[in-house]
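Note that one protein chain is taken out, while the other chains of the complex remain in position.
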Amino acid sequence: MYGKKTLSAGLAALALAYTTVSVAEDTIKVGVLHSLSGTMAISETTLKDTVLMMIEAQNAKGGLLGKKLEAVVVDPASNWPLFAEKTRELLTKEEVDVIFGCWTSVSRKSVLPVIEELNGLMFYPVQYEGEESSKNVFYTGAAPNQQAIPAVDYLMQEAEIKRWVLAGTDYVYPRTTNKILEAYLKSKGVKAEDIMISYTPFGHSDWQGIVSSIKKFGSAGKATAVVSTVNGDANVPFYKELGNQGISAEDIPVVAFSVGEEELSGFDTKPLLGHLAAWNYFQSAESEANSEFISQWKAYIKDDKRVTNDPMEATYIGFNAWAKAVTKAGSTEVDAVRSSLYGIKVPNLTGGYAEVLPNHHISKPVLIGEIQADGQFEIVSQTPEVAGDAWTDHLAESAKIISNWQDPAINCGNYNKETKKCSGQKY
Amino acid sequence: MKNLIAGIVGVWLVALCGPVTAEAADNGSLRAQLQHFSGLNYRQKKAAVEGLATIESESTLPLLQALLGGEIYFSKTDNSQFYQRRESGAEVQFSPLLGDQLSPGPTAAIKPSSLRKLRVNNAVRKALRQAIAAVQLRVGSEAERLAALETMLGKLDDEAYLRLQQLQPQQSSAAVQDQFQLVLAVHQLGAADSAQRLAALGPLAGRLEPQVRAAIQQAIEAFADDRAFVAEASAALAKTEQRIGFYRFVETLFFGLSLGSVFLLAAIGLAITFGVMGVINMAHGEMIMLGAYTTYVVQLLMPAHLQYSLLVAVPAAFLVSGLFGVLIERGVIQFLHGRPLETLLATFGISLILQQLVRSVFSPLNRQVASPSWMSGAVELNPVLSLTLNRLYILAFSLLVFMLLVYLFKRTNLGLNVRAVSQNRAMAKAMGVKTGWVDALTFGLGSGVAGVAGVALSQLTNVGPNLGQSYIIDSFMVVVFGGVGNLIGTLVGAFSLGVANKFLEPLTGAVMANILVLVFIILFIQKRPQGLFPQRGRAAE
Partner (left out) sequence: MTSLYQRLSKLRGHGNVSSAVLVILLFTSVYASVCNLLLPEDSVFYVSTYTITLLGKYLCFAMLALAVDVIWGYCGILSLGHGAFFALGGYGMGMYLMRQVGDRGVYGHPELPDFMVFLNWQQLPWYWQGMDMFWFALLMILLVPGLLAFVFGALAFRSRVTGVYLSIMTQALTYALMLAFFRNEMGFGGNNGLTDFKDILGYNLQADGTRVSLFIITAFCLAMAFLLSRSIMQSRFGRVVLAIRDAEPRSRFVGYRVERYKLWLFVYSALLAALAGALYVPQVGIINPGEFAPLNSIEVVVWVAVGGRGTLYGAIIGALLVNYAKTRFTAIWPDAWLFMLGALFVFITVFLPQGLSAYVAAKWQQYRHAKSTSKGAQHEPC
């Protein structure tokens, strides 16, 4: 009996000691959830470095709310279940105040249930297929209406394209984007036989047959373009094959949504001259903020040849919006930060402003760039800021749905305008 | 809200700087025209190209070509000062364009930051190309005129048609005359007069050019009520389609053989280590990767001689991968003799280490390996069938490697020893063959050949840490399918799988074709566990 008592007393003392230690350090913890190993490390490592750079810069300015920021970096190793596990670790063990992370849709989908359960806050910096608006995630990359549709509009008007090849890697983003584009093109009077859709697996390396059929499709006497949602590794052999089969940008321009400066740094871009990409940011954008950002990045990474790209800008915007909201709310508490985020405007890197919208997306300009011989893009078109639309208007099921987390009457990420109900979500 | 967003979507052009002065537009000098041109937006530029091209001056053609190449710059402070960028080696220089007619002067020391590029986009480039063709048709050599006509095929407007008609009688060469007739006939298909249309069909029947086919197709649609013409045109089209069908078949066959050659290169090293030595080398893919990275390093070391880099890279990659192979054999595999499953695991571990090594040394990003100019482009046999050069070279190269290996195994002492050891190790040892030495050499050879395959693959796909992984399963399939211990089997296996894949692809899509081929091999092996060409002899079990 006596022994038991001493034991529990000792335990209590230990527990006390433990808790005091964890309270002693008063910092704002920022979780970084990007794969540092595995297949996605190629792209995601850059974003980890971007967040670390932003944190360093913010700390140099004196941190936030008088506290220093502290980065907690974890490696989900391109393993999707691991994303969920690491999110739980960040939120419960490390008790971070915000997370910057994810690249692929599947990693975001994996994180979603955990971050909603634990009421965390995440900024997601990559263009994606839309059809989602979580209470706990802010999407600073492009929704389909901020990338795909303006790009098609550009081709329709500038290059008078009549025939379309929608080529993509077989996963959700291309599938959804192509569904939306198909509906959009048909609404613009393009006939079904003038649209060719082709899907290839991840890392597809033998493009002979597909490029040849694109060539065949494009030789019907109408101006033809390829809208490419081909992802990552498959792009190099795709463009090489295009070049070798003699398809130039003047014959059949290819507009890509997943090829940016960083991807081009692994290419010999001479045969690609004039092919297009649509993003919300290019390194070649002329603005003061951008040249400052570029030199900051080059100095931070200690490599003069490193390039900047669109997801980096999205990270930049997300971080600044969060920092501003924290200052405005005077707290890092998730709900307070969330409600002060709505309507916040921060400068983007293309000379304009990004506004955080009640549907957790942001407003972004759409830029179309032509690939240059030096691996950079020459901007040939730029729209004013377009508001990000979580639920596309071009698919029947999702046209009924809207998202608004600010309006207390809706307060939902998927509010059905017809049934006036918010399905599924349990908040 | 949503409609609003959709409504906003539109195109805003990047307005280039510089006020457009009214008098510049009427002025006939090239400089004034260019100054006017530089102030326009892309759509206006496209329309203005023709104005630029009509000025008859020596400098017109070079200027149009420079514009097409994006070489023209103007001063940020004075938009009437033009410069042309010139590259000599790695150095970039600017030479001012002098006088009213913009004749290029000597290079001047000027800061690139004080200049602005005269931008053109795809649409403008397209117009420039037509304009250049028009000028070349007037003043160019025979070859240039032929090329110009090809550019113009199917793209004539009525005005250009009339101009072309005037030019035709001046042509002396029969080839140019022919081409003229073709270009004009394509335009005549759109004529209002039925007899003229019918007459135009004559020279067009059986032509393979896609522009010709498209024009006939459009004419059929446009004049659907002209029965006689439609019948004639459809017959002409059907005739071409038949020929095209044949060429498409040849093309698919070539694609299949080309994929097969990639399989062959990737698998043949494995056929040696697996087939002859019985060692499962899961690090085989990484040997390919090392070969590809060797190519990258070789190109880094000799940037001025890219043309020859591959010739250097082939032996270099063979040595690097071969050396790694010998190291792996001596360091690990020799301790695991007779335990094939263990070698599988150990070499898998090695493959992980090598991948991570490459990631640490070269960064996880893909590396850029340039293609020498002699490997880019295609051999155009006719307008519908062209074979890409890099694939042709790789096909030939794979066969060359194959023949060398067959020779090595059948005709040399080393080959004799290898075969002896693979057939009966104990007996070979008793006869005085240094089996350890032979093992190391064989493994080195297999790995070296994988490295050579890496050089070839660097010309087709990404050079990154995952390069090897994407080929390892296919390579195993090829070797197992062809029959272990048999180089001919590997050859037949590689090409038949490649061809099967490519003929299935149009029917089922790329992924399904891949899956079907895999399932086929799995079933095939259940039926014939020894593969296509089983090893003869009593040692089979």
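In order of appearance the chains are A and B, and numbering begins at 1 in each one.
Here is the rule we use: contacts are C-beta pairs under 8 Å (C-beta built on N, C-alpha and C of every residue); 3 or more make two chains touch, one makes a residue touch a chain.
Note that the structure is predicted; figures quoted are calculated from it, not measured.
Listed residues A:132, A:233 or A:370: the one in touch with the omitted chain is A:132. For the chain left out of this panel, the touching residue among B:37, B:293 or B:476 is B:476. For chain B, the residues in touch with the chain missing from this view are 280, 332, 335-336, 339-346, 348-353, 355-357, 359-360, 473, 476-477, 480, 511-512, 514-515, 518-519, 521-523, 525-527, 529, 541.
On the side of chain A, the interface with the absent chain consists of residues 11, 14-15, 18-19, 36-37, 74-75, 77, 79-81, 84-85, 88-89, 92-93, 104-106, 109-110, 112-114, 117, 131-132, 170-172, 175-176, 179, 199, 201-202, 395, 397-398, 401, 413-414, 416, 419, 421, 423-426, using the contact rule stated above.
FYI, only the chains that are shown with their structure count from here on.
Centre-to-centre spacing of chain A and chain B amounts to 31 Å, using the average Cα coordinate of each chain. For chain B in complex with chain A, the touching residues are 1-6, 8-14, 42-43, 70, 117, 119, 121-123, 125-126, 129, 154, 210-211, 213-215, 217-218, 251-252, 255, 258-259, 262, 359, 364-371, 376-378, 386, 388-391, 460-464, 466, 470, 501-502, 505-506, 509-511, 514. Residues 39, 41-42, 45, 145, 149-150, 153-154, 157-159, 170, 198-201, 203-206, 208-210, 212-213, 219-222, 233, 236-237, 240-241, 243-246, 249-250, 253, 262, 265-268, 271, 274, 276, 370, 372, 378-384, 386-387, 389, 393, 399, 402 of chain A are the ones that touch chain B when the two sit in their complex.
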